[in-house]
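With one protein chain withheld, the remaining protein chains of the complex are depicted in position.
Lettered A and B in written order, each chain numbered from 1.
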Amino acid sequence: MAEKVLMKGNEAIAEAAIRCGCRHYFGYPITPQTEIAAYMAKRMPKIGGTFLQAESEVAAINMVIGAASAGVRVMTSSSSPGISLKSEGLSYMAGCDLPALVVNVQRGGPGLGGIQPSQSDYFQATRGGGHGDYHMIVLAPASVQEMASLTAKAFDLADKYRMTAMILADGTMGQMMEPVELAEGEVRPIEKPWAASGTQMTRPHNIINSLSLVPEELEKLNFARYEKYQTVIDNETLYEEYMMDDADICVVAFGIAARVSKNAVIAAREAGIRAGMIRPITLWPFPAAPVRAAAAHCRAFLSVELNMGQMIEDVRLASECARPAYLCNRVGGMIPSPELVLAKIKEIYGGVK
Amino acid sequence: MVVFDKPHALTDVPLHYCPGCTHGIIHRLVAEAIDELGIEGRTVGIASVGCSVMTYNYFNCDMIQAAHGRAPAVATGCKRARPENIVFTYQGDGDLAAIGTAETVHAAARGENITVIFVNNAIYGMTGGQMAPTSLPGQVTQTSPYGRDVKTVGYPVKVCEMLKELDGATYLERVAVNNVRNVRNAKKAIKKAFENQVKGLGFSLIEVISTCPTNWGMTPEKALKWAEENMIPYYPLGVYKDKTKEAEA
Partner (left out) sequence: MTTKLTFRTDSCKGCGLCVAACPKHLLVVARDKINKKGHHPVEMTDQSQCIACAFCATMCPDCIITVEKD
């Protein structure tokens, strides 16, 4: 029987990672995710794993590259400014088709910003962050339980598709405490014949590399990678729909914004407004299909985000601008209240013809 | 009886380096060490960025190509993941002593059980001959066209001297490949650096004074002479740190 424990979001990620066979963590302290590093520092030595506090987030992501290239499950974690530092590494990982988990517990930005929660790295996560054509699988937990279960999912998807998976959490998810059901410890190592694990003199050497100087070859690599991405889009898109069957106004929100918006949707229904919510769980691939379907019967979309309007662009793209899309947002570490979202829903309901 | 042949750890891919570039000699010495220690099957090399970016094509062991300067961090991750493997980096002066300074210093400080091969030719070759952190005072390069002016851009970085202050570093030696005797000494040093890792003795770095005939603007033979007359006096050869006996105890 699986145990249920009261855990902090950050620690739930760390424990879940260990339970799905991750034995290597490289990180650097930054608020509000340092608990992940601290937890790993305590746990990893006890189970023969690696915990290493690197000299920088740059060094940490490159250590991840080294371990991922060697064919083991490995992760790092940081928060917004630290993820910017990792951007070069993320591009290299995509170019080398390396699986790994990168956790971003977002804080207010840009620049040094603040230490309170935000969702302002949506573009950075879903549009790549680093240079070149690539994507990461981006997962957005909305509960401490999801911080744990999406961690396991992230590792599985990363290994299956040889991609980097990112958990895009916000500071509230990292810091809040909720009951979590953790998977029973079972290491599931998968074969990685492509890894730089040592030839043992039994095979030709493996090369983990993103350099390709012949344009025709580099083009082929890019097209092949995007064919792979299409498979991910077709098979791994995750989302949750709440009261969408007869919805008139469609709220789209992820993470903490979805928690808040759910309350607002319930309140709207009580006020006689048929509101509903689509909660993307994968931000990449973005759940375009349900958004497109919602455009058929909803009069408007309301994107609730802790940023200046980022996911709203994907809402517009997915619905092909068939309906107006409005933004309800707080930034800088402020969190929208259900009352704020409800007020916006009422405003849309009253104003849209 | 074969007295000298190409080592097994080198592939048959023709080297792209300029005629007379000493990278080829150094690659061979690394391959000879790998062959003689019988470790090719469990060796992983980390290629860096510079003229040697395509090192991954030249060694028969598994290879990882790292971003500019990051090879020691990549090596750290690779070694921690599979400590039984022998992990080496192969880096130029820009990679190791400019953009990669932090990764170099901290891998040494942590005493990572890896082998770092540092090719110092006082210039950035791949990008067309710009000033390196190890370019000599007065040296003319594309980005110091009037000669390196220490008043505005400071002095060269002496890597072995700098790293020897770190308690975590086990073995640091500077060698050269400008003549047969120095090549043979360089071979001994490189083999020792790999042997140290096999024995689990910690961080070893071998700095190899090398040439860049093309960007120095001279023939390969004259370049060896220039290295002897100008670089070796500034970067003296020798063992800068040897804590192997302590580490073995």
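Keep this in mind: a residue touches a chain if its C-beta (ideal position, glycine included) is under 8 Å from a C-beta of that chain, and two chains touch if they have at least 3 such contacts.
Computed from a predicted model, the values in this text were never measured in an experiment.
Considering the complete complex, the chain that is not shown touches B. When the missing chain is restored to the complex, the residue among B:Ala73, B:Leu224 or B:Leu237 that touches it is B:Leu224. The chain not displayed touches chain B at residues 1-7, 10, 14-15, 17-25, 28, 179-180, 183-184, 213, 219-221, 224.
The criterion applied here is as follows: only the chains that are shown with their structure count from here on.
With centres defined as mean CA coordinates, chain B is found 39 Å away from chain A. Within the complex formed with chain A, the chain B residues making contact are 40-44, 46-47, 53-54, 56-57, 59-67, 70, 73-82, 85, 102-103, 105-106, 110.
Remark: chain A residues 24, 26, 50, 52, 54-56, 58-60, 62-72, 74, 88-89, 92, 96, 195-202, 205-211 touch chain B in the complex.
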